[in-house]
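With one protein chain removed, the remaining protein chains of the complex are shown where they sit.
To keep things simple, chains are lettered A and B as they appear, and every chain counts its residues starting from 1.
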Amino acid sequence: MAQRLKGLIQWLDERVGLGDIRALGTHKQVPIHRHSIWYYFGGTTLFLFGVQAITGILLTLYYRPSPEEAYESVRFITGEVEFGWLIRAIHGWTANLIILVAMIHLFSVLFLRAYRKPREGTWFTGFAMLLLFLGFGFSGYLLPWNELSYFATRVGTEIPGAVPFIGDTIVQVMRGGEEVTGATLSRFYGLHIAILPAMFTLLLGVHLFLVQRHGMSVPESVEKASAGKPARTMPFLPNFMLRDMVGWLGVLGLLAGLAALAPEGDGFFVKLELGEKADLFGATPAGLRPEWYFLAMFYSLKLLPGHIFGIDWLVGEQVGVLCFTLVGAAFFFLPLIDRGKRFLLVRVAGSLVLVWLIVFTILGRVMK
Amino acid sequence: MRTSGVVLALWLTFLFPVVVRAESNGCIGCHIDDTMEERARIPAERFKDGVHAKAGLGCIDCHGGRNSDEFMQAHSRKNGFRGKIKSADQPEVCGNCHDDPSRMAGFGAADLATGQADRFNRSVHGSISPVEGFETPACTSCHGTHGFAAPSDESSPVHPARVPETCARCHSDLTYMRAFTSARVRVDQLIEYRTSIHGQRLAKGDEKVAVCSSCHADHLILPASDSRSSVHPLNVAETCGRCHSDPEQMKGYEISAPDGTSLPLPTDQQSRYTESVHYAAMTENGDLSAPTCNDCHGNHGATPPEVRAVATVCAQCHSRPAELFTPSEIRKDLDTAGFPECATCHGHHRIVPPGDALLAGIARGETVAGWTPLPAYRADAQGFLDGILGLKARIDAVEETVAAAENYGMDLTKARLELTRARDHLIRARVMVHAFDPAQMMAELQGTREEPGGLIYAERAQNLAELAFGERAYRRKGMGFALAIIACLMVALIMKIRRMESRKAQPG
Partner (left out) sequence: MDRDPTLRSRRSFLDMVIGLGFTGLAAAVLYPVARYLIPPVRSGPGTRSVVLDPDDPAQVDPETRIFVFGSRPGILVKGPGGQWKAFSAVCTHLSCTVRFQAESNQIWCPCHNGLFDLNGRNIPGTPPPRPLEEFEVHEREDESGKKTLLVSKGRSA
């Protein structure tokens, strides 16, 4: 048996070059230091993306993207198809976890200043992928075509309308018309299962290539401490890979637990219950909130007055959207902004943003 | 000379007053003359005996023109002569005086009431658009012309005894009525009225009874569809109550009791009715089809329903209970005992929402109308009550289980459907009480070979809910299994890492 396996491996090696891949893995070194834990979050994000791809593909087998059938088909999946509830619950929970893990990954890179030369490209692609995750979340949320998602999308797609001059056009392009209708559903479906995955795959390829190319970044503090001496490392294969696997298994177990115990979400931050089908002419349900990862922005916009300082041309919503855009741009261009000794500033600003995100997400959920 | 003296005396006695009045009223002087054609003479004859002549009014006060012997002078349009007063002009002409309190002061017992013309103008009669070839109703349609008399005067067409015929002149004339309203207009009100207690008593000379105007108002007559109308469903009870809630008015009237004795007519019907479920349905739920007085007693043919006709009256709306009750044994017993069918248990006028308590009452041997049910009925009632309450309790319990399963995110659509069916049978069981037949009640609760009953459906829902709980347990078991594998793997992997790295740390 073992003999035969060895034969198979050899056969493959001769044709594919397994040895090269293996050599690549064993030569790749992962530094060991007190910040090593943060290295795992990238891999976990990747693992969760794999879960999303598989469960997502499975869901397309039964899902039907039309206003007449979308809700019914999701109900069919959870109610009639065996283990359909499990697939949908895992997809729903992972969608939320992946954004959380990706954000942790982003802030760890930010605070460890891992984006500095020569890893600017890794940062750019990574940040863009986080934005794509938000896009995945936003587009996927509408697909069940239930009451909550319908109205959340109606509110959500209205926000770009605050952009001067082209706002209305953006809203129309997003909705595929004046209103959120079946046309919007078609659009969001296409976005969710084709456009975003294609873009994501491309970015992911570049991201992984760059990570491979530059190796793991060692934090400056660790570099300084080791003072030129060769840092302690472990080979990616098998040591780091096995550790990664332990983490993934933990995440998988977490997902299994969440899906089995709370298939409809925790009911507080994560809401996966289907509820009633969207009624286009129904009243907007009370206490409408977006998904938790949009809560901070949602609540900030809500707090802004209609006109800031009562000035006519300072429309609250416009200013808010402008601020988010600026902060987002600043994040994206961080490696270009942070040159030389500006790291303290970046750390303070990053901390402020992180605190804002946490506090406003909680406030957005708790406040009426 | 003697002859001339006699002639003079006669002249002085009989003709002089006429000549004198003719001098002060040129119109009558000519119009009263025998040579006048009837058309012109009769108005003058009637007028001189009417209330208006007594009040000192003359022809010109209504007809215009000059009080002159000279024809051209008297009938000159230049002098405002208008000849016959058109219907459309009557309210204004009559209203000139009758809407003016200062002019009406001093007439009648107190000052004469005013505003009739104004009220008429706002009434259904006052707002009819003219139709070619038909006279629209106006003041004279009811009050007559020229020889006006007070309504208390028997010669008046609006004297209570004559009101029904006066109204019927138009309202029983289908050709006339169709000219102004729809082809479906009713013209049988008078015939119905004559059969009513009101009509019968009126025929016997009782002028206290209700006539058309008692309910429909006199001048401000509005259609029943108008919410301001005295006969609008929401106002009917009040309108009937104006007489029927007045002990003074009802004094002397009697109604016969089941035992054949006579009782004084009660006056609490209106107050009791306003506490009823019917009144609430109308006023609180806005259901104008809910019954008020006339829906059970009839409107024009208002008569109290006979004891044996109660179920028929109630069946107008409550057809299902009546359908079950009519062929039942219990109905025969009630009829024999002289108890008013439905009203025996549900009461009358103050009919409150039925409930299981009514059934409990029968089981105890108590009914609203004082009927004492036989022990067999009491035992049946207790059985029905236990069965209904049992089914209700079962449904509530299953409902709770289903809701609990739903809370775990299970889809219990099918269980809900079964519960709906169970609840159907609960409602039907409650109606089934009216048949007072244990076998039929059993069919609703337990079911028959052909159709399951409420308890069976509740059981099916319960089974589905239990299946869901089973499914939940299965899910948790599956999760536990997966978690166990994952945990083992994690431990094994960690051990392997430890082993591998400790080995590497060793030299060699």
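Just so we're on the same page, a residue touches a chain if its C-beta (ideal position, glycine included) is under 8 Å from a C-beta of that chain, and two chains touch if they have at least 3 such contacts.
If you're wondering where the values come from, they're calculated on a predicted model, not measured in any experiment.
The chain not shown here is touched by just one of B:M104, B:A309 or B:L489, and that residue is B:L489.
Note on the undisplayed chain: of the listed residues A:G84, A:P197 or A:G320, the one touching it is A:G84.
The chain that is not drawn here is touched, among residues A:H207, A:R243 or A:K277, by A:K277.
Listed for chain A, the residues touching the missing chain in the whole complex are 58, 61-62, 67-69, 71-72, 75-76, 79-84, 86-87, 181-182, 249, 276-282.
By the touch criterion stated above, the residues of chain B touching the omitted chain are 285, 287, 289, 316-321, 323, 412-417, 420-421, 423-424, 427-428, 431, 478, 481-482, 485-486, 488-489, 492-493, 495-496, 499, 503, 508.
The working rule: only the chains that are shown with their structure count from here on.
Across the complex, chain A is touched by residues 409, 411, 413, 475-476, 478-479, 482-483, 486-487, 489-490, 493-494, 496-497, 500-501 of chain B. Those residues of chain A that touch chain B in the shared complex are 75, 78-79, 85-86, 234, 238-239, 242-243, 245-246, 249-250, 252-253, 256-257, 259-264, 273.
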